[in-house]
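To keep things clear, I will list the structure first and then write my remarks on it.
A protein chain is absent from this complex, but the other protein chains hold their places.
Residue numbering begins at 1 within each chain, and the chains themselves are lettered A and B in the order written.
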Amino acid sequence: MTSMEAIIFAIVSLIAVVGALGLVFAKNPYHSALWMVFSFVGLAGLLALLEAYFLTVLQLIVYAGAIVVMIAFVMMTIDFRKVGGLSKFVPQWLWGLIISFGILIDLFILASKMKIDVSQSGKNLAIAGSNTKALGMELFTHYLFPFELVAIILLVALIGVVVLTKREIK
Amino acid sequence: MENYVPFLMVAFILFAIGAIGVLVRRNFFVVLMSLEIMINSAGLVFVILSYFSGTVSGQVFFIFVAAVAASETAVGLAIAVLMYRVRHTVDVTEFSMMKR
Partner (left out) sequence: MISYSLVDFRPIIPELVLLFFTFFILFIDFAIPKAKKKINGFIALIGVAVTLVVVLSLYGSSWTGFNNMIIFDKASGFVNIILLLTAFVAILMSLDFIKREGINFGEYYVILLFSLIAMQVFCSTYNLIVMFLAVETLSISMYILTAIKRDGLRSIEAAMKYFILGSFASSFLVLGIALIYGLFGTVDLLRVKELLTGADSLHTWIALVSFVLILIGFGFKIAAFPFHAWTPDVYEGAITPMSAFMSIAPKAASFMALMRLLVVGMFPIQVEWVKLLWIIAVFTMFFGNLVALWQKDLKRLLGYSSIAHAGYMLVGITAANSLGYGAVLFYLFGYIFMNLGAFSVAEYISKKNVEGCLIDDLRGMGYKYPLAGAAMLVFMFSLSGVPPTVGFIGKYYLFSAAVKSHLYWLVILGVINSAISAYFYLNVIVTMYMKGGAKEEVVSFPSPYLRAAIVIGAVGTIIFGVAPGSVLNVALSSIVF
């Protein structure tokens, strides 16, 4: 890493982590939603640093945009006192913390031991200077079948949500 | 860039923070957002490994993960609406009719 990259890396990862912490520990769920935007912007920065430019835009539009708006919109339809007035933590919160720290330590050991071949690092991610083109080529040729499966997932979610939330007209 | 460990560390920290949110919060909406953080950071691992191993398929997998996460969130929100409709609350601990 050059020093410039290291600085940018430090800033965006700090944004992502602080955003995530804010999400988890904010009292008010509306604030949580805002912290989530913050965290996702940081994540998008990480993606840009990894030269995944298409995914950076995707992250900003789909996650920081659409999904947060969707969640916030549903929260708005529900009485604020019911959503905002909850006490924060479940009674067994200590167990949750212990389990999560266990996971974190395991994954840290894994990250320090992990060995991958970096000789190709940063290569092959673009065709003729375009990351989007490389991504599209891979998505629509090699991974055509999973792509079609994703269509079914989205259709199931669409139908399911309509079925669950529609009210019968008496 | 040759050193992937800091990137992996950030992704794993985000994953663990998401796990804390799922396990300790009472509010179903916050649980939903924490799940979102978890699955997104797992997707980030795909992109990190895609960059350092020089294959573009990891980025394709991120798109798949994002699509799945979006549909999961939609269904989760529908369940939240139903929770509110039957009990007028979104507190996950209030839903304990069935004993363990």
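One rule holds for everything that comes next: contacts are C-beta pairs under 8 Å (C-beta built on N, C-alpha and C of every residue); 3 or more make two chains touch, one makes a residue touch a chain.
The structure displayed is predicted, hence computed values, not measured ones.
*Asks:* Which shown chains does the chain we cannot see touch?
*Replies:* When the full complex is considered, the omitted chain touches A, B.
*Asks:* Which one touches the absent chain: B:M1, B:I17 or B:V31?
*Replies:* Candidates B:M1, B:I17 or B:V31; residue touching the omitted chain: B:V31.
*Asks:* Need a quick check: the contact residues on chain B for the chain that isn't drawn.
*Replies:* Touch with the absent chain occurs at residues 15, 18-19, 22, 28, 31, 35, 38-39, 42-43, 45-46, 48-50, 52-53, 55, 57-58, 61, 64-65, 68, 71-72, 75-76, 78-79, 82-83, 85-87, 92, 95-98.
*Asks:* Contacts of chain A with the missing chain: which residues?
*Replies:* Residues touching the hidden chain, for chain A, are 106, 110, 113-117, 141-146, 149-150, 152-153, 155-157, 159-160, 162-164.
Keep this in mind: only the chains that are shown with their structure count from here on.
*Asks:* Name, in rising order, each residue of chain B that touches chain A in their complex.
*Replies:* Where chain B meets chain A, its residues are 1-10, 12-27, 29-30, 32-34, 36-37, 40-41, 44, 47-57, 59-60, 62-64, 66-75, 77-82, 84, 88-93.
*Asks:* Using the touch rule from the top, collect the residues of chain A that touch chain B in their complex.
*Replies:* Residues of chain A touching chain B: 1, 5, 9, 13, 16-17, 20-21, 23-24, 26, 29, 32-33, 36, 39-40, 43, 46-47, 50-52, 54-55, 58-59, 62-63, 66-67, 70-71, 74-75, 77-79, 82-83, 86-91, 93, 95-97, 99-101, 103-104, 107-108, 110-112, 114, 116-125, 131, 134-135, 138-139, 142-143, 146-147, 150, 153-154, 156-158, 160-161, 164-165.
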